[in-house]
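First the structure, then my questions, so here it is.
All protein chains but one are shown at their positions in the complex.
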Amino acid sequence: MECEIQIDDLKVHYGAIKALDGLNFSVTSGEVLGIIGPNGSGKSTLLNTISRSVKPTSGSILVRGKSRDTYSNQEFARIVSALLPQWPSGFNMKSMDIVLMGCRNNTKGHWWEDANDLKAARESLALLNAVDLAERNFDTLSSGEQRKVMIAKSLAQRTSIVLFDEPVAYLDLKHKFEVMEVLTKLALEGKTIVVTLHDLDLAAKYCDKVILISHGKIVAAGLPKEVITTDLIKSVYDVDVDVKWDEDLGYPIIIPAKLARKSRSAIAAKAKAQSRSPAFPDSHFMAR
Amino acid sequence: MGLKVKNRKALLISYVSLLLIFLVLLFLGSVLVGTAKISVLQVVESILGLDNNQITHNILFDYRIPRVLFALITGFILGVAGGVMQALTRNPLADPYISGMSAGAAVGAALAFTIAILPFYSMPILAFIGAIGSLMLSMFIARRAGGGAMSFVLAGIAVGTFCNAILMVIIAMNPYEAQGIMYWLFGSFSTASWQAIEVTLIVAIPCILLIFWWARDVNIMLFGEEHAKQLGVNAKWLWPALLILSSLAVAACVAYAGIIGFIGLVSAHVVRLVVGSDNRFVLPLAGLTGALLLLASDDLVRVPINLFGGVELPVGSVTAMIGVPVFVYLLLRKGKNFGM
Partner (left out) sequence: MNSKFLYIAIIVVVVVAVAGLGYMLVQSNNNPNNNSTTPVLNTSTAPTVYPLTITDADGRNVTFYSPPTRIVAMSPAITEDVFSLNLAGSVVGVDNYSDYPPQLLQLENSGNITTCGGYTTPDIEQIASLNPQVVFLDQSLQDSFVSTLANLNITVVVLSGNSISDVEHNLILIGQITNHTSDATTQVDQINNTINYVEAKLQNVTPVPVMELAGPPEDGMWSAANGTFINQIMQIAGGTNIFGNYQSWYEPSGEDVINGNPQFVIMDSMELYGLDPQSIISYFNSQPGFSSVSAVQNNHFYIVYGQAGDTVERAGPRISDAILMYAEILHPNVFNVTNIPTILGDNYTDYINTNIG
């Protein structure tokens, strides 16, 4: 397990706005790192800075021990693949062609992709259960389907470091889990995965490590259990919640406090009115 | 499942071959079109050197054939350039002149017409300089304005409008030459020559070859600079490079032929309807399509029908008359087909 990314005192300032204000952390191979935080906390900026879309104001980013600026475009593209959350519309091309674009840096041919590339593209699509999308025109896909194709494109780059910004946005339940499982599988194969997530649930379930960012600073870093706690979530997200870790399952349940209280009092009122036993089993709510 | 690589290569080759066959046939037919009545037999004799008719020989080899070839070459260049500009700006309405270079070239030509001390052969040179000058100005402004595709389009509009204003002033001050300037603006191949072909090829061949070389990266740049960067494509350099290459090639043929519209706009769209937006297919096929369209247009202009009092129609009006219905037809289809 090597240290693939090392961030030291990373600052990104836009004039008075401090998008990132002194971050320190590292990512090792074979792990899935989740970056969570409220809107505007700097998650995307962080990913963009690592992927070289954004220039840091100060601090260092080491990718595989070398400063990230020392790599040429092509070299870097062979090591790091990044998926941005948005892309322009209007591609009158087959999805397969789009995925094949990911093979640009690894192909031997200059114009056409070779058999290896096709194999890699097909495998990437298969990983995401999106093989049936290959022959379809990219424009005709739903946003979720397009996202899967874009993810496949990044995976087809066959890089060892993968940076995904909001990979599961707009995906339905099944595909959310599918994608996260793919990422886990890739990590098991030794790749380094960094994702930003809004869904704390997913972060807790699938990430090996989690970093909680707020206002450009790291508030907490470590195992999901250590970071996704009631106090931290409450303070960073400015929301009244209860975070209960289920000891058996090993996953947390995050309940907005208002809903919990409302539910308890609603159930009690109903029970009173109908003089019947509560409609809900009392294990979750009443046992507090 | 999926397109096998061999299939795609083969597909492109078969498309190219098909269009090439049409082009060759059209070329042969075009050689027979013109005011001077020259029969097929005479053409063959001339080529074989068997004829003793110097006039026919001269007309064929020093006027008609270079004219037809030049129309073909110009059509090819405009088709490719239009396709590239549409891909680079992700704008279906883009044409090869989007950098305002057409107005710049027009100013150059107008100066050649109206400034007495300038010799008569300076026209192509001034038009070329005008075109490149306005391109450089647009790029300079766009760079300062952020460097994105949109800033470039806007800079091109600004420069083009300004040059048009200058053009209007020149025309207003020289009403006598106005007619000549107008005809230049409409575009015409009547002054085509082997020299024009040589110069255009010298400038355009390396440009077009380089554009083809980077066709795959053009595809990747369709996602925008950010995405392209992730795939190792340095759009910051490639984008302006392609712009310059395309504009140089266009400037060369515009210098001799004037501003010919619609070929650049329409050719790539027609091709995309059939093969999609993969620029490895679109660019070469748009070139061949443009060559076919423009050659056919010039043929119509040269047909010796005295419909218009013996006046030769400007080829730009014919391309517009052909191009507009084609464009409207494309427009009426689902808008999705304008995707890049």
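Going in written order, the chains are labelled A and B, and every chain counts its residues from 1.
Criterion: a residue touches a chain if its C-beta (ideal position, glycine included) is under 8 Å from a C-beta of that chain, and two chains touch if they have at least 3 such contacts.
Everything quoted here is computed from the prediction, not taken from an experiment.
Engineer: Taking the entire complex into account, which one of B:L245, B:I259 or B:I322 touches the absent chain?
Structural biologist: Of these options, the touching residue for the absent chain is B:L245.
Engineer: Of the residues B:L19, B:M123 or B:L295, which one touches the chain left out of the display?
Structural biologist: Checking the options B:L19, B:M123 or B:L295, the one contacting the hidden chain is B:M123.
Engineer: Out of B:A94, B:L167, B:C207 or B:A291, which residue would touch the omitted chain in the full complex?
Structural biologist: Touching the chain that is not displayed is residue B:C207.
Engineer: Touching the missing chain, which residues of chain B?
Structural biologist: The missing chain touches chain B at positions 34-37, 55, 58-59, 62-64, 117, 119-125, 128-129, 132, 173-177, 179-180, 183, 188, 190-195, 198-200, 202-203, 206-207, 210, 214, 217, 234, 237-238, 241, 244-245, 248, 252, 255, 302, 309-312.
By our rule, only the chains that are shown with their structure count from here on.
Engineer: Using mean C-alpha positions as chain centres, tell me how far chain A is from chain B in Å, no decimals.
Structural biologist: 47
Engineer: What does chain B use to touch chain A in their complex?
Structural biologist: 1-5, 8-9, 90, 213, 215-217, 219-220, 222-224, 226-227, 229-234, 272, 276-278, 280, 336-340
Engineer: So in the complex, which bits of chain A are touching chain B?
Structural biologist: Listed in rising order, the residues of chain A that touch chain B are 51-53, 73-74, 76-78, 80-84, 87-94, 96-97, 101-102, 104-105, 110-115, 118, 121-122, 131, 134-135, 137, 139, 154, 157.
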